[in-house]
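Here the complex is missing one protein chain, while the rest keep their positions.
Letters A and B mark the chains as written, and numbering starts fresh at 1 in each.
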Amino acid sequence: MEPAIRIQPGKDRQVLVCRGTGCESQKAKVIFDNLEKELEKAGLSGSVETKYTGCHGFCQQGPTIMVMPAGTFYCNVTPDDVAEIVQTDLKGGQPVERLLFLDPKTKDRVLTFRDMRYFNPQRRIVLRNCGFINPEDIEDYIAVGGYDGAKKALSMTQQQVIDNMKASGLRGRGGAGFPTGMKWEFANRSVADQKYIICNADEGDPGAFMDRAVLEGDPHSVLEGLIIGGYAIGATKSYIYVRAEYPMAYERAIIAIDQAKKKGYLGKNIFGSSHDFEIKVKLGAGAFVCGEETALIASIEGKRGMPMPRPPFPAVKGVFGKPTNINNVETLANIPVVMTKGGEWFASVGTEKSKGTKVFALAGKITYSGLVEVPMGTPLREIIEEVGGGILNKRKFKAAQTGGPSGGCIPAAHFDVPMDYENLTQLGAIMGSGGLIVTDETTCMVDMAKFFLTFTQKESCGKCVPCRLGTKKMLEILTDVTKGKATLEDLDQLVALAEDVKNGSLCGLGQTAPNPVLSTVRYFRDEYEAHILKKECPARVCVRLIKFQVNPDKCKKCGQCASACPVEAITWKKKEAALIDSEKCIKCRSCILACRYNSID
Amino acid sequence: MDDKLTLTINGISVRGKKGQTVLEVCRENSIKVPTLCFHPKMPPYGGCRLCIVEIQNMRGLPPSCTTPATDGMNISTHTDRLFKIRRTVLELLLAYGDHNCLMCEKNSECELQNLVYEHGIDTVRYKTNFVPKPLDDSSSMIVRDPNKCVLCGRCVRGCLSVQVNGVIDIAARGSDSFITTFNGGLLNDSNCAFCGECVASCPTGALTQKQSRFKGRPWELKKVQTTCTYCGVGCQLELNVKDNEVVKVTTDPELGGPNQGSLCVKGRFGNDFINHPDRLKVPLVKKNGHLQESTWDEALKIVADKMGSIKKTSGPDSLAFFSSARTTNEENYLVSKFARAVIGTNNVDHCARL
Partner (left out) sequence: MTNSIEELENSDVILLTGSNTREMHPVISSFIKRGVVSGKTKLIVADPRRIDLVDFAEIWLRQKPGSDVAWLNGLMHVIIKEGLYAKKYVEERTEDFEALKKAVSTYTPERVEEISGIPAADIIAAARLYAAAPAAAIAYAMGITQHINGTDAVKSVANLSMLCGNIGIESGGVNPLRGQNNVQGACDMGALPNVLTAYQSVTLPEVREKFAKYWGVSSLPEKPGLTIVETIDAAAKGQIKGLFIVGENPMISDPDLHHVEEGLRKLDFLVVQDIFLTETAKLADVVLPAACFAEKEGTFSNTERRVQRVRKAVDAPGEAKADWEIMGEIASRMGYKNMKYASAEAIFDEMAKVTPSYAGMTYARLDDGGLQWPCPTADHPGTKFLHKEKFVRGKGKFHAIEWIPPAEPTDSEYPLILITGRVLYQYHTGTMTRRSEGLNGCAPECFVEINPVDAQKLGIANGEMVKVSSRRGNLTAKAVVGEMTDVGAIFIPFHYFEAAANNLTIAALDPQAKIPEYKVCAVKVEKTK
């Protein structure tokens, strides 16, 4: 899974410091600077190369450092740890044990990333270079075979490039899963004096950050994807539409474009061909709806980001009225590989209808969260138990929410489902952009539906009535449910309204906004009914419905609740059940989360 | 190439033309599809979701106002499924607004009112905590009531696409969305030129003409088409009359004329001079150095006598006539005829040059 990284001549080892957004926020720059200083002090500057990289996805354990070629992987590194790593490992040849990864099952320290359970089951195509190359150095990308795909494409006819893409079976990773080759073919067939290809980097799902990781860690792969796609459809102009909340992705995209221009990979007659291609980066203002193609187009044109009904499709009438093809970052990062290794090779990975890999943003009640890339069709159980290290605190898996606010949940009954487009759709969940939120019995499904609906309701652009007002009314009903103020009639109205919003809304945002509600009602209707009829929240999340009383029958008298309470509202003596003082209790739920035996009602 | 299309709408074969939308084909064939955000002068919007239709082999429920008609399309415009969603849309609008027709200037010419009636809505399923927002009546011409606004965007498109002024737009997101002015303040403090295109475009009582508020219900007004009395464009407009008083000015693209359904501030809001108390009502004659009220008989006698005597004593060319660029062709013709045939002078001119 690792590329052949470029190393400076005369040096025999490299220290790779992750400087993706996550690690950078925890002083990765100071770590990097310290490293250079310590190496200098230790007299190792001549033999050890330092390199900073983008995100390799294991942000939960960041900041991380890798020593290559050994592959030693250090987790949770602080600036103060650097001296020890230099002295003990780089100079002394011994790993710093305490910073190595702790295997959750064996409780052993694992020396290299190659042996880590988190990385092991992964198959990295999209993230192939992330964490290994310097994203701000085009030569690093070229050294791992970068731009070979673009060169190859330019030596082929447009149709050959499209045919190869169709053979690969690659489907759009932005959410809808439309075959990329067909999309290109539509745009190719449109006749116009100017066409555009756009990279959609307006990643908006709460929790999903694979697009950011790719742009931060391997921006040239996106550029190369755009060059190939641009050539295939006949576009000479391109935009990368990236949200303003991703300043590092924005910056690295600009640097990459600049370097590619200097190399002659962008501009007039790229790679010495007769094809011209330019890329501009456009900052989005962070509206979720701008991930929708037509809203994104409006935003690029300088208008309010609001969608337009299709047809006409962007392939016919897109940005500035010209035929436009839009691909998502993850899709584009696949494309150089599809070119170099061939469509058929790509199609050999994955399932019958879902080819290649999928990057998931694993989060929630799981031991290890982060970005994981697995072949399409990998069972959900494998992702959660192997890659993610299982559910936290030995609790029980309840459901996985996929596709973020547009998606739905997969209940425990379907824990072994192979994750591909068709299976997920059939379960009422969706692939979406790859958000994967794991829940356990302390997650209230009503509350989760409310969380996502709060998001979509706020992010609705307000253009069409069902989405603007329908989601608002739905949220009002859901809020009533969580307060125990709803009736069964309200629940019926919620479902009926959800159907109307789904069918009646203008764009994908509104059409999918009811999914979390519909899906949780489908699989967890009993939880809704408990809220409504018994005025109870079984997961003890909806504060209004929690009594905050210790159930003495269930209490194991361990005292965890008392120590978790921030306001000393719980009295506990050894071998006695705890007691909560309702006068002092601030209903923060710390005790509930601390209690492994679910003994607080 | 033949630009004729054949489509099936509600089981009936109809003809259309290439380049038309499904809605245009429906309207041409007298199939009434409900609309709210659609306005024939503006680019289609697709926001209200009332004109949605079912089209065979097409995903979802496309809005007919934006969907291009293609040959062989099989369209249903009035299925139960569509009716259900349309009803939901209308009820949501009613639930989150202040739509009390008894207290509304637009009563009886409100598109929302008509749609609600046509969909047989006599109760709103949704109970909400709708909180009214304050009115903007800062300007002396336009009153903006956000509580009657359905966010169809017609005012915005009228301002931007028809008049190309871009004074208003939609701000905020989702259910917080509202129509704002450039700079975000009151209309009177914005760069609005008060052409009234927004008022004319508004399907509800959210935008109304201030001067005409409570001066007459739509059904009480007699509309008389005429030509504007201001600049040389010659806009066609309708004087809305109640009890021998012009209370409002409206226009319509159907009236023809050069303005295609638009007006400017003077044409739409500048006709209150007609009822002004300063209007001259009787002839005035100067007596002892002061103008005093007189009778037609006396005034006309003085004019005829005096002009006759000047003509006789000093010759026709000692009299002159200023006609007017503001009176009718007929009257200008008469002034010219009067000067030339009655007096016998070519001393006639008007303010063409001023």
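Please note the rule applied: a contact is a pair of C-beta atoms (placed from the backbone, for glycine too) under 8 Å apart; a residue touches a chain by one contact, two chains touch by 3 or more.
All values reported here derive from a predicted model rather than from experimental measurement.
Note on the chain not shown: across the whole complex it touches B. The residue from B:C101, B:L135 or B:L284 that touches the chain not shown here is B:L284.
As for the chain not pictured, it touches chain B at residues 139-141, 161-164, 193-195, 210-211, 222, 224-236, 239, 241, 244-246, 255-260, 262-267, 269-274, 276, 278-286, 291, 296, 299-304, 306-308, 310, 314, 316-342, 344-354.
To be clear about the criterion, only the chains that are shown with their structure count from here on.
If you average the CA atoms of chain A and of chain B, the two centres end up 51 Å from each other.
Across the interface of their complex, chain A is touched by residues 45-49, 52, 60-63, 66-68, 81, 84-85, 88-89, 92-93, 95-96, 125-126, 128-129, 150-151, 153, 169-170, 172-177 of chain B. In the complex of the two chains, the chain A residues touching chain B come out as 287, 289, 304, 306, 308-309, 311-312, 457-473, 476, 493, 497, 500, 503-506, 511.
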